[in-house]
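Yeah, one chain of the complex is gone here, protein chain that is, but the others are all in their spots.
And then chain A:
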Amino acid sequence: MVAAINDALTLALERDPSVCLFGEDVGVMGGVFRATDGLQARFGKTRVFDTPLAEAGIVGTGIGLGLAGMRPIAEIQFAGFLYPALDQILSHLGRYRHRTRGRFHLPMVIRAPYGGGVHTPEQHADSPEAILAHVPGTKVVIPSTPSDAKGLLLAAIEDDDPVFFFEAIKLYRSVKEDVPDGYYTVPLGKARLAREGSDVTVIAYGGMVEVCAKAAEAAAAHGISVELIDLRSLVPMDTETVLESVAKTGRAVVVTEAPRTSGFASEIAATIAEEALDALEAPVVRVTGFDAPYPPFTSIEDHYRPNPVRVAKAIRQVLAY
């Protein structure tokens, strides 16, 4: 997946001279995950540059670049290090269009690796997507496959509003597939039907999609037909696809790896409860991380992050209701 992201960034930089890319260690080093590998050598230090170690500075400067006609792409080294920039994000990033009554807008993309499953140190595995999804005016996109990562990232860069683009660290090198050549976009706000089924709808995004796919596979062996929806973007959310599927299956399981309370899974579950109650044959079940900081204790980390067994159990639970 990391190669697909590098490909998308290359195409964007090639196509539009107002695109620029910056962040900590993105230049000479090509990013800690090599997502920006070779881009500085190819496009020069003006368009691809290392910044001082200051996230509020990165986002704040990006806002200025965006106001003045550039299309900034900022990398935050890990999503858990977005926090120092929250003032810029909450106070400004999502508000500019609104508070200037449309005169100024921010075509900015903020990329950040997120999520667990790879035994990282403290604060490197956070999933802060719900915090950002809660901020009016910012979009949140989280791909789960390499070809989606490329097309969604290009769409995010084309978008005239600020977009958070979270990349599951677990997927960077573990998922491989043939990615279409050349420039293409995948529209923001359209979910992907990852697996068709009729008994229960499972809704996930990012790193949880492969976990759910495994659970669906296991369920199929027991004669349970799972429909798996990869949400792809949280804001805007493809409510229609979710509701259509739930109307068909009558049951829903929502899976995220972020802490449970006030997480995005709750948003999805509430939407279903509000708009598809008549179709439901069982309460919506959430499978999530826990209400504790993501554990940096590698020997027990796997008990935090949802796994196929936990998802499969939730599937059985909604079916047994």
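Simple rule for what comes next: contacts are C-beta pairs under 8 Å (C-beta built on N, C-alpha and C of every residue); 3 or more make two chains touch, one makes a residue touch a chain; residues count from 1.
As a convention for this text, contacts and distances are computed from a predicted model.
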I want to check something: the complex is missing a chain, and I'd like its UniProt protein name from "Pyruvate dehydrogenase E1 component subunit alpha", "Electron transfer flavoprotein subunit beta", "Peptidoglycan glycosyltransferase" or "NADH-quinone oxidoreductase subunit K". "Pyruvate dehydrogenase E1 component subunit alpha"
Could you tell me which of A:Arg47, A:His134, A:Lys190 or A:Arg310 touches the chain that is not displayed? A:Arg310
Hey, which chain A residues sit against the chain that's not shown? 24-25, 27-30, 32, 50, 52-57, 80-81, 83-84, 119-124, 260-261, 290-293, 295-301, 303-304, 309-310
